[in-house]
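All protein chains but one are shown in place.
Moving on to subunit A:
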Amino acid sequence: MSSMDFTQASVWLPLFFFVAMGIAMLSYVVLDGYDLGIGMLLNRGNDADKDMMIASIGPFWDANETWIVLGVGLLLVAFPLAHGQILTELYLPVAAMLLGLILRGVSFDFRVKVNIEQKPLWNLLFYLGSLIASVSQGIMIGRLIVGFDSGALGWLFSLLVGLCLPAGYVLLGATWLILKTEGTLQQKAFRWAKNSLWLTGLGIALVSLATPYFSTEIMHKWFSWPQIIWLSPVPIATGILFLLTLRSINALEKKSTQKEWLPFACVVAIFWLAFFGIAYSIFPYVIIGKVTLWQAAAATESLWVIFWGAIVVLPTILGYTLFSYRIFKGKATALTYY
């Protein structure tokens, strides 16, 4: 590593794409996370709540989901060798996630178009699809952290992450509802957010304890001197953010503050930190202990071709994404095509 010459394109281009892929994946987790979370909360609301919950994500869910295509696309494009191996290892959870995403994506549209008798069926499918997709994404992250360890403990850990990630998504979804809704639905969202906050916190703690246990590689990285010093702000900041989320929700409930965006922003920040933790632990591997990002990288010439495109296009995407969020800012209103 120390002998690497970062002025060489063959060295920094793969790194650039590793970071870009990370940002795409994180964008996916946060953006689709809140709408998956709302999907998992759906059957807790009454009929009017359900319509409003869906209305709050209506204009966004499609673009949100596109980030996973970019994330996997970059894995495919920049690290073709790892792509095949990772997706072969993750075959079943990926298939389950895809089935979940299909169910959810179409239910969203079918539920408003069918007659009233069939609506509960599509609501149920929307809920199930969101749940299946979230649990399988959690399992995939778990598998990645244990380096696809096929022992019973490795699987147990993966299942643990598979339960924690949905809790985090529900937290994102609930805080999104705090931001986008009002009245009784918002009151319910306060309660949902607080319940899932504890579950998410427990999940992050358990995963943080289990991760170094499963991977000596990661244990060395976390607890060796002096890394431990400059890594310590990550768990500390995470803890502070949890408290801040709880406090701000309580304050909103008592109407002593107007900052409805604050809980959502805090949870996004928690996700950032958790994601940074995972990315730092995995780096420089694409598959822990087996394939580094430089070993898995595509030909430098191909990376250049995408690099220039990405440099021009990504800011454009960011621009019109912000434009779309500005159009639909404020409280959600009933979805109508005109």
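By our rule, a residue touches a chain if its C-beta (ideal position, glycine included) is under 8 Å from a C-beta of that chain, and two chains touch if they have at least 3 such contacts; residues count from 1.
We adopt the following convention: contacts and distances are computed from a predicted model.
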Open item on the list: Name the omitted chain as UniProt records it, choosing among "Protein-export membrane protein SecF", "Cytochrome ubiquinol oxidase subunit I", "ATP synthase subunit c" or "Electron transfer flavoprotein subunit beta".
Closed with: "Cytochrome ubiquinol oxidase subunit I"
Task: Option from A:I23, A:L81, A:L124 or A:M219 whose C-beta touches the chain left out - done: A:L81
TODO: Quick one: say which of A:F6, A:Y91 or A:W225 touches the chain that got left out.
DONE: A:Y91
Task: Sole residue of A:I23, A:L99 or A:L124 that reaches the chain not shown, by the stated touch rule - done: A:L99
Open item on the list: Out of A:L13, A:V30, A:M53 or A:I68, which residue would touch the omitted chain in the full complex?
Closed with: A:I68
Task: Touching residues on subunit A - with respect to the absent chain - done: 58-60, 62-63, 65-66, 68-70, 72-78, 80-81, 83-88, 90-92, 94-95, 98-99, 101-106, 108-110, 113-118, 298-299, 301-302, 305-306, 309-310, 313-314, 317, 320-321, 324, 327-328, 335-338
